[in-house]
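Okay, so here's the structure we're looking at.
Yeah, one chain of the complex is gone here, protein chain that is, but the others are all in their spots.
And now, subunit A:
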Amino acid sequence: MESVLESVKKQKTNKLNAKLGRRRAFSSFMVSLTILSMLLALTPLFSILGYVLVKGIPALNFAFFTELPAPPGEAGGGMANGIVGTFTLIGLASLIGVPVGLMAGVFLSEYGRNRFGKFVSFLTDIMLGVPSIVVGIVVYALVVLWLGGFSAYAGGIALAFIMIPAVTRTTEEMLKLVPNHIREAGLALGIPKWRVIMLIILPTALRGIITGIMLAVARVSGETAPLLFTAFGNMYWNKSLNEPIASMPVLVFNYAISPYAEWQAQAWAGALTLILIVLVLNVSARLVTRKR
């Protein structure tokens, strides 16, 4: 009798063991799938970086940074005006976007802890999701039609529209990280609230805010869609900010879809320069926030 019971028990444990083995095997299989998905996502990253390096470096020479674009189909030339134009546009956008974003962030963190502030915070999130091409149309209707033509101003304003919600969001988050006792200590000393904000709270959160601004600049420096019908593009140097201005992303776009091999080669060089700008901004943003 006992032996029968034993064997039944044994059979059961064997069955359970076999089942456990299957469950474990399935578990390892699923875990390895997560590793595979990571590799799948990183493949395009390395492919893009590899191609941009391999195809971009041969076309990167001194002329690329100093000369104007060559006429279609001719060798030589560069993107000097595009590089200067991109930095001009970033400068204009930062001139508008940084102060507005910063102050809106101050509002959300220091005065916005009520229903109205929550509403503005929500709208900031919504604005972050607005397609950049839509910003292009709005600035076209607002600025280009008003000034009577494409201009660097219009391009800068379009990029500012994209920068503002990003700067607002990070400023708010960074200011909210400042402990409340610092605010209270300042107020307890009899310092007016606005001076507490400007002289104590903002400097405390400065590193984080600078990181946020750098990431916002990195984001807009590669933006193309909002520039197509605001800054437009220009094959020559600009005489004023009230005329169309060249930019790296728009030049890369026009060159990439052109049928000329010389232009396509320069598009890769332009892409390499753009990636380098974005990468330098991203890495230095990380260095700013890294703990000492």
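Keep in mind that, in the parts below, contacts are C-beta pairs under 8 Å (C-beta built on N, C-alpha and C of every residue); 3 or more make two chains touch, one makes a residue touch a chain; residues count from 1.
Just so we're on the same page, contacts and distances are computed from a predicted model.
Chemist: Using the UniProt record as the reference, specify the protein name of the hidden chain from among "Protein translocase subunit SecD", "Phosphate transport system permease protein", "Transmembrane(S)protein" or "Indolepyruvate oxidoreductase subunit IorA".
Modeler: "Phosphate transport system permease protein"
Chemist: Of the listed residues A:Phe64, A:Tyr153 or A:Trp268, which contacts the missing chain in the full complex?
Modeler: A:Trp268
Chemist: Given the contact definition stated above, which residue among A:Val8, A:Ile126, A:Ile182 or A:Leu287 touches the chain not shown here?
Modeler: Residue touching the absent chain, from the options given: A:Ile126.
Chemist: Name every residue on subunit A in touch with the hidden partner chain.
Modeler: For subunit A, the residues touching the absent chain are 23-24, 26-31, 33-38, 40-42, 44-45, 47-48, 51-52, 55, 100, 103-104, 106-108, 110-112, 116-117, 119-120, 122-127, 129-138, 140-142, 161, 164-165, 168, 192-195, 197, 218-219, 221-225, 228-229, 232, 249, 252-253, 256-257, 264, 267-268, 271, 274-275, 278-279, 282.
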